[in-house]
Every structure is written in C-alpha cells, then in structure tokens.
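Complex shown without one protein chain; remaining protein chains in place.
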Amino acid sequence: MIDKKSILIINQSAPYGSSKARESLDVALTCSIFEMPVSLLFIGDGLYQLINNQSPDALNMKKHEAMLSALPMYDIEKIYITEEDLESIGLTENDLAMPVTLIQRDAIASLIQQNDSVLTF
Amino acid sequence: MTLHVINKTPQNKSLYLNMLNGLSSGDAILLIEDAVYSALEAHQSLFKALSPDDIQLSALEADIQARGLEDKLSPRFSSVNDQGFVKLSCEHDKIVSWY
Partner (left out) sequence: MPIEFDDEGYLRDLSDWSPEMAIDIATAEGISLTDAHLEIITVVREFYQTYELSPAMRPLVKAVSLKLGKDKGKSIYLMKLFPGSPAKIVAKIAGLPKPDNCI
C-alpha cells in the first residue's frame, strides 16, 4: 500500500473572470481519482466561487456551482472557508452552494502544515 | 517549513491577513512584483507581529530596483536575486503563492 500524499488546494480566484477556478477543481477531481486526500480552502476572492444560484447561461460558460456540487461524488468533503471572509462579504452559510466547514482565519497555518503539498489557484 | 510568496500591493489588506494567518514558525515570506512596496518602512505595521528570528523576510531585487525602492526599504527585508529565489524555494518543502 503506497502512502498517498495529502493535498491542500487554496482557491483565491473568483469564478468566470478567469479559468483558475475551474482549473483548480479539475486538479481536485484528478487527485481524487488517484485517491489522494484532497482539502479545499476558499479564501479572499475565492469565496465568490461558492455563492449559490449561479446561472452563467448568457456567458456561454459551464456553471461553476454544478462542478462544485460534484465534489462529494468524488469523495471530496473537506471544504473550508474562514468565518472572517464570509462576514467580510456580508453573506451567510445560507448563501452558499454547498455545506462547508467554517474555520477561524488563524487555523490556515495548521491546514498548510497538515498537508503534504499545497497548490494555489 | 513553507515559503510564502506574495505579489500584490500592501493595499490588499485581506490578502496580507490571510497570508499572515497562514504562517508557522520557521516560515519565510518573499515579496515579488507589486508586493515589494510592502517592504517600505511605512508599511512595516503589517509585519509587526512577526519576530525577525522566526520569520525570514525578503523581497525580489529586480522588482525593487524597477520600482526605485532600493534605498527606501525597511532593514527587516533582505533583497534576493533570482538565484536567491530558487535557493529559498529549495530550502522550503512547500511554497504557497498569495495573489
């Protein structure tokens, strides 16, 4: 049994304006297929990815929210945001597309420490 | 140990807050691109909570020179060239980019 490296993906980019958000989830899904434990942290502008009721039909783009909702099907369930970031954009958990784990901002350091690799998008 | 690389001006407060909250003892911060303005003395309150023995602070030489900051930096920051960037990257097992 090979030990699989755990990976933390830090998402700092808003969806739709660039392809970073989608690329990040592509990496997350691929890591899951190789059975690597994946954690996702959405901070700063990355938090905008999680807002619910997205309908990008007029942009001719795929719905980011749909891809996010596939994460549990790929057994990716460790999804973190900070309470401070959520408060700073004036939204609550009810405005989010999926259940997340709320952490305090000062817990970011231990998330980085706990994982073998860190990627940022 | 983690190398934290940041590239935005000090006006991006929440980005700096997130980075600072991502620090563990023994980590290093490298300022690149527009982030080198954060090495100005006037912005040192950003880093006041950090002990200089604990967190190594540096900024990329080419970006400092380009912006005319060479003689205006806080002494807390050391200037590193591209080779220094590579060396820092090799000395740390993880690199986190904040942008």
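Annotations for the structure displayed:
As written, the chain order gives the labels A and B, with residue 1 at the start of each chain.
Heads up, the rule we're going with is that a contact is a pair of C-beta atoms (placed from the backbone, for glycine too) under 8 Å apart; a residue touches a chain by one contact, two chains touch by 3 or more.
Predicted model, so just to flag it, every value in this text is computed and none were measured.
Note that the undisplayed chain, when the full complex is considered, contacts A.
Residues of chain A that touch the chain left out of the display are 26, 29-30, 32-34, 62-63, 66-67, 69-70, 73-75.
We take it that only the chains that are shown with their structure count from here on.
Against chain B, the residues of chain A that register as touching in their complex are 10, 12, 43-44, 82, 84-85, 88, 105-113, 117-118, 120. Of all residues in chain B, only 2, 14-15, 17-18, 21-24, 94-99 touch chain A in the complex they form.
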